[in-house]
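Only a single protein chain was left out; the remaining protein chains are all shown in position.
Per-chain residue numbering starts at 1, and chain names A and B are given in the order in which the chains are listed.
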Amino acid sequence: MSDTSFSREYLQRRSFIELSARDRAKCLFDSGTERELAGSFDRIESPWLPMQDVTPQADDGCIVMRGTIKGRQAVVIAIAGAFQGGSIGEVSGAKLTAALDLACLDNEKGIPTSAVLLLETGGVRLQEANLGLAAVAEIISSIVALRQHAPVIAVIAGTVGCFGGMSMAAGVSSYVVMTREGRLGLNGPEVIEQESGVEEFDASDRTLIWSIAGGQQRYDQGLSDVLVDDDADKMAKTIQELIAKGVPAVHRSEQVDLYRSRVAALDPSRQWDPEELHSWASKKKEKNL
Amino acid sequence: MSEFTGIRGRAWFKALTGQESSIQGDPPSVLTTDALIGDDKGRFLCVVPDPGGRFPCARRGEVGLEEAYTLAARVREVTNADKDGKKRPIIAIVDLKSQAYGRREEIAGIHLAAAAAADAYATARFAGHPIVALIVGQAISGGFLTHGYQANRLLAFDDDGVLIHAMHKEAAARVTRRTVAQLDKLAETVPPLSYDVRDYAKLGLLYKLLQVANPQNPGASDISLVRGELIAAIQDARKGSRDLRTRLDSEGARSARKASRLARARLEEQWKEQAFTTASSY
Partner (left out) sequence: MKACWRKIVEQFEFNYPAKRKVPKKSHVGVVGSGDLEVLLEPAEGPEAAVRIRTSAEGFKTTWRAVLDRFFSQYDGAARIEINDAGATPGSVLLRLQQAVEASER
């Protein structure tokens, strides 16, 4: 890259989503406290990808880092969206679950440890199908176990978004942090179009996609707790604040009666304008950072 | 194939509980009842097709918004009721197409609905409820994650009508740019890709494969066999850990999930080492 002239303001803002998964994880810690576990040189690769003509990655696209955030113990697990669409395979899934379980054990031993999940993922890796799906079930279980002790923060920042089973992992987390660039949904647009037809969902309609699953919308309808600019420093500060806040009194996915009654009040005989659901947002939301 | 989804679910729900109705106020697509299983009163749940359902994309046995929140509510009802008493078993009868694929569903946050159901099951399991999933038909993708996959013990019929997978075969072929025949061929050497429940059993995730003579119209001997296996699985779940570790420690997992076990062992080792170095540096 050549030294073309960027504005000073632009240069001072360090993009979070342009960082590699490893650097995203790193920038959240108190400088120098982070250590990567089961990293690239441990070479725990997917055994299934080479059988299917796909080059594996030495860390299977899952980075686990441990250290302190504002002096508190934390583990950050970053999925690399650039490798296989951030899909969850056997190894990446096992690393995620193990990291959550180890944090849970530390909490039980009296060492408060929070978890931050940087989710850039389309969901289950199809080349590892059933082992990916099983891994997602285990990830969900381990989040539910850990969040009793310490907050589990799901961050959906990059343009890959968070889809498939991993959107459920975000759903059971203590907090969901998004950027305007991030998207959150169970089914990606292509899958819906394929399964239910183009009249149900036109996957080429970018405006439609962002109006439904984009960070701004998810925040406006109360399905995301914080909306952050694409800025590494602001992201780090947000994470610090949420960790300091601790475990919420009630998790969103525990509020079954509330959401059930909201769904009951919807009129499914027509398609909706996503803005109609802004009424769901509670008034005491995080300030827009 | 898919038009038959739900027939088995309903048949087995009826066979094991003597009922086939929903709780008043619930959508007809979620069957819930309490019935005797051994000495226990167990809660039975099943998602079935409802052609008259409110949401057009969730009428053929998919788990949609209403189904997911109903499951969550009916599971939480049990966890709350048994808070201070004996934790009753929860039996998820699984025969479902998938999650619902629709625009309304996405707008209303079906990921949260699905999460709420999985959360309710996991919370019940951690509270000490033995949960058994009885897979009698299809168990696909987000639908299975929502209903069944959080169980302590997974039972499935050894039958061609049983399908446990991350994606329907035709869709998987399209996405991976292969033909269905190529996918089947590849699955012979890559077990997690297989659509055959016998290959699934090799992954070490299942507690047991059950031999049932007539999975669609169960007779008395089938019912008594399945009932016995459910009771055994419940007892085993009560004795075992409340997390999902058995799926990684099973004999099958020791070979099929070797990489998972290695990743976990390495992380545990380095986590401990790091705790040691941090402690000694002070």
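Keep this in mind: contacts are C-beta pairs under 8 Å (C-beta built on N, C-alpha and C of every residue); 3 or more make two chains touch, one makes a residue touch a chain.
Just so it is clear, the structure is predicted and the values come from calculations on it, not from any experiment.
S.K.: For the chain not shown, which residue from A:52, A:68 or A:255 touches it across the whole complex?
M.R.: Answering carefully, the residue with contact to the hidden chain is A:52.
S.K.: Check each of B:21, B:182 or B:255 against the chain that is not shown and name the one that touches it.
M.R.: B:182
S.K.: For the chain left out of this view, which of A:85, A:132, A:165 or A:268 touches it?
M.R.: Selected residue, touching the omitted chain: A:85.
S.K.: Taking the entire complex into account, which one of A:15, A:40, A:68 or A:255 touches the absent chain?
M.R.: In the complete complex, the chain left out is touched by residue A:40.
S.K.: In terms of residues, what is the contact footprint of the unshown chain on chain A?
M.R.: These residues of chain A touch the chain that is not shown: 20-21, 39-41, 43, 50, 52-58, 61, 80, 82-85, 126-127.
In this section, only the chains that are shown with their structure count from here on.
S.K.: Centroid of chain A to centroid of chain B, CA atoms only: how many Å?
M.R.: About 24 Å, centre to centre.
S.K.: Help me check something: in the complex, which residues belonging to chain B touch chain A?
M.R.: 54-57, 65-66, 69-70, 72-73, 76, 98-99, 101-116, 118-120, 122-123, 125-126, 141-142, 144-146, 149-150, 164-167, 171-172, 174-176, 186, 189-194, 200, 203, 205, 243-244, 247-248, 256-264, 266-268, 270-271, 274-275
S.K.: Using the touch rule from the top, collect the residues of chain A that touch chain B in their complex.
M.R.: Those in contact with chain B are residues 35, 37-38, 42, 44-48, 51-52, 60, 64, 66, 90-91, 93-95, 97-99, 101-102, 106, 124, 126-138, 140-142, 144-145, 164-165, 167-172, 184-187, 191-192, 194-196, 200-201, 212-213, 218, 221, 223, 251-257, 259-260, 262-264, 266, 268, 271-272, 274, 277.
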